[in-house]
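See structure below.
Every protein chain but one is kept in place in this view of the complex.
Letters A, B and C name the chains as they come in the text, with residue numbers starting at 1 for each one.
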Amino acid sequence: MSTDSNRSWQMTGFGLSRLSQVKDEIPEPGPHELVVRTKAVSLNYKDKLIVDGMLIPDLSFPFVPTSDAVGEIVAVGRAVSRFEVGQRVLGQVIADWADGDAPPVLHKHTLGSSLPGMLSGHVVFGEDAAVLSPPSLSDAEAATLPIAALTAWFAMTEATRPVPGQTILIQGTGGVSLFALQFAAAFGLRAIVTSSSDEKLARARELGAWQVINYRTQPAWDEAARDLTDGLGVNHILEMVGGDNSRCSLNALAADGRMSIIGLLGATEISFPVVPFMRNRITMQGISIGHRRSFERMNQAIEALGIKPVVDKVYGFDEVPQAFAHLEKGPFGKIVIAMT
Amino acid sequence: MSTDSNRSWQMTGFGLSRLSQVKDEIPEPGPHELVVRTKAVSLNYKDKLIVDGMLIPDLSFPFVPTSDAVGEIVAVGRAVSRFEVGQRVLGQVIADWADGDAPPVLHKHTLGSSLPGMLSGHVVFGEDAAVLSPPSLSDAEAATLPIAALTAWFAMTEATRPVPGQTILIQGTGGVSLFALQFAAAFGLRAIVTSSSDEKLARARELGAWQVINYRTQPAWDEAARDLTDGLGVNHILEMVGGDNSRCSLNALAADGRMSIIGLLGATEISFPVVPFMRNRITMQGISIGHRRSFERMNQAIEALGIKPVVDKVYGFDEVPQAFAHLEKGPFGKIVIAMT
Amino acid sequence: MSTDSNRSWQMTGFGLSRLSQVKDEIPEPGPHELVVRTKAVSLNYKDKLIVDGMLIPDLSFPFVPTSDAVGEIVAVGRAVSRFEVGQRVLGQVIADWADGDAPPVLHKHTLGSSLPGMLSGHVVFGEDAAVLSPPSLSDAEAATLPIAALTAWFAMTEATRPVPGQTILIQGTGGVSLFALQFAAAFGLRAIVTSSSDEKLARARELGAWQVINYRTQPAWDEAARDLTDGLGVNHILEMVGGDNSRCSLNALAADGRMSIIGLLGATEISFPVVPFMRNRITMQGISIGHRRSFERMNQAIEALGIKPVVDKVYGFDEVPQAFAHLEKGPFGKIVIAMT
Partner (left out) sequence: MSTDSNRSWQMTGFGLSRLSQVKDEIPEPGPHELVVRTKAVSLNYKDKLIVDGMLIPDLSFPFVPTSDAVGEIVAVGRAVSRFEVGQRVLGQVIADWADGDAPPVLHKHTLGSSLPGMLSGHVVFGEDAAVLSPPSLSDAEAATLPIAALTAWFAMTEATRPVPGQTILIQGTGGVSLFALQFAAAFGLRAIVTSSSDEKLARARELGAWQVINYRTQPAWDEAARDLTDGLGVNHILEMVGGDNSRCSLNALAADGRMSIIGLLGATEISFPVVPFMRNRITMQGISIGHRRSFERMNQAIEALGIKPVVDKVYGFDEVPQAFAHLEKGPFGKIVIAMT
């Protein structure tokens, strides 16, 4: 890609047919900003929901979608002190959440949502909203971290920090789920993975799953999970689906168990019976990616533990529509766009 | 009451009409047990549900209901080391929950549920399931602590421990709610109390409420609560109702807010939308009374802080049906039966 | 004071005699900076150590000492978004500690230490290193918060968060200690205050102390503290002295007790016997003021709880030497300089 102009994929309306390539100027950095030449971008399921008009109905067009990018700093504002030209960085998606509690009004400064997204040859990060990329990862691997890895990491190290030896049930084999599986294996947790595909479950075993459940052949997966845990139930569940699936998750949980609400693949409402929720003193918590400090800790751990993100397929810059189509079919791990 | 026989109120079936007085032998203590002459018993809303057959449909009769009692130790088993005759004690309702996480299978040993209840002249506690009664309280006051006070205390000091200055919204003016209000005032929290009665709200203000909301005149009490907090929402809500009320509670919560699920006065299901739950990183936790260590810490605090439980009315032993009828009408604080 | 020039007290060497008034230009704000006209400044014991050359032996002169100021914003940089002209603000002393863990290399950006201090008519804060002043406080009261109040608050709400009803032993009646006492009373803790003056102890009682110990008449204050707690010891101690005093503090602590190391009035080393430290599972933690988020939460609580800082005496701008002399004698609460 030439550095003289800036290629992007832009939405001019909802639907994949309204997503098209454009060219414009390479941006200049403000005093505390970094201009980054993107090297790889990864897709998340919410990007598909945004492109389809399901998540942000009042989006202003034109809009560049997606939130996750890795790239090289090519220019820095004159007041920048945390980074320099040449470093490889990742963007912090909730740009104004540095540590601790999030800002009271959320998502005023979120990449690919209230702020422009990453499907551009060059993007701009505030210097307080970027982190160094783990050196051991390729560009395609690094691009998968900002949402999928940080969501799993935050749910498993910040929102709670499970005792080693405990069980965690991970639903499916998408991006967040496979990071959760790799983290669980590295942290000394026993991971139970659910999927409708025996082939995906076999690969989950290779990544460190302790047990697997095919919910197509075992629709009562909650009872199967209880059986695997001597009837006690699992300690932690990453809920990716919502709706009636949460009801099964509640039934699969042990006393004092925790359900992290991460995804809504299946429904926009959650409902469950109150009595067992109270009796078993269940905790249910909504997860919304994570803060920059946690991102930095995660990257340190990814280096220390030698974790390699699972990339299902890398597409070229011109293949964005095909990449979105793949996402809809349910990949094993992450879909990445090579930007160069 | 003569010490020669043991008067009790016993259920022989469901419904208040099947609750009647009987006499039998005064029990003997096992090696690690205490025999306690009851001095006062308090009622909880779940006692009414049990008497009416709504909570434990497969109850075995005859059954002595209620869970909360204070009394004097009149005999101890030969292996007892924690107590002696003459001390005034309260029973730990979840008898096998001493500290930390509860036993995996809950409510195998719960007073007035899987174990006999307290409406007897003499009752038996395991020595590990009793605590000293706070000396500054009268019998009627002390009898209110085992469920109502401990539930509020546990939700506010163990399940979470709020930062002073934060806001807590307390629904209604029943037993748990008034303890929560008194604790909030003593801990430096700003309590918002809701009720349908201006007269009860005026009394809540006297007990230390920072703000009050009459949900009859302000049905959008969630928006009223947001307005009282500069639009940010409240930090902690004690949910006493369930059902669609939880939906309002979710809307009234601040980012990073917490909802403690304590009661189900209104419905046996909870449902809510997933997106704001995730976006605001809400935590929802089921509360089930508390453990004995927490009971001991609470009693120490009640002494230290000079807290006096709010007793709406004390009934005589022969007035148990009238006491249950009062409970149904929504008392301000606790209903107590004097046992002597 | 005229706004045309900027009066300051500057050190040109160590010792009070080398502290003198100078005039220079009023500063201009950088893009993310605020220029604040100071209204009041408070002194901390460490300011005296710095002026005397005890704390930062390699200080570069000239140097304006002190860290705590309240003032009105008179100019903002063009990129500032968090504040506007006319607001009354306080400076965050560890300017680069916004939340969570502190920066790994501490005190690179600390007011009155690595950054210039506050004894100037106008000072500059980064917009990320300022907080709104609580509106209910006078200027003199507000000026006491940045170090003394935040140190006590952080030790009692962030580093740990005690269970209401527990005991806390507070050493002395200086600035940090009186804030700790007022917070303890507001949080439902039982505060034991030590001092060598019965008159100060009487005033501590008025501020909410549960018990007091005169360590002149009771040199074995640790045993006195154990006696006040039925021989169990106190749950939390704010250690202000160091040296052998810490040995007494350790002896005064209950099992599972905590000692927050806040001051070093007496010695620069701490030593204690290992066996009781291990046996009683004591926790000892160094406290270093606190982060900006905690400052904001504290200010909210100060408003909510109606806490009024204890100001011993307010001096005029020309009386800075007298103010330092007073500090050395051990005031009851804070010493403040009125800047206008």
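As a convention for this text, contacts are C-beta pairs under 8 Å (C-beta built on N, C-alpha and C of every residue); 3 or more make two chains touch, one makes a residue touch a chain.
Not measured: the values here are computed from a predicted model.
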item: From A:Val85, A:Val163, A:Ala202 or A:Ala325, residue that would touch the chain that is not displayed; value: A:Val163
item: Full-complex contact with the absent chain, from C:Gln21, C:Ser196, C:Gln285 or C:Thr340; value: C:Gln285
item: Given B:Pro31, B:Gly231 or B:Gly316, the one touching the chain that is not displayed; value: B:Pro31
item: Contacting the left-out chain in the complete assembly, out of C:Gly13, C:Pro219, C:Pro273 or C:Gly316; value: C:Pro273
item: Given C:Asp101, C:Glu199, C:Asp227 or C:Asp318, the one touching the chain that is not displayed; value: C:Asp101
item: Residue numbers in subunit C that touch the chain omitted from display; value: 101-107, 159, 232, 242, 254-256, 261-262, 264, 267-275, 277-288
item: Footprint left on subunit A by the chain that the document does not show; value: 157, 161, 163-166, 183, 186-188, 190, 210, 297-298, 300-305
item: Residue numbers in subunit B that touch the chain omitted from display; value: 30-32, 79, 98-101, 291, 293
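By definition in this document, only the chains that are shown with their structure count from here on.
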item: Multi-chain contact residues (two or more partners), subunit A; value: 101
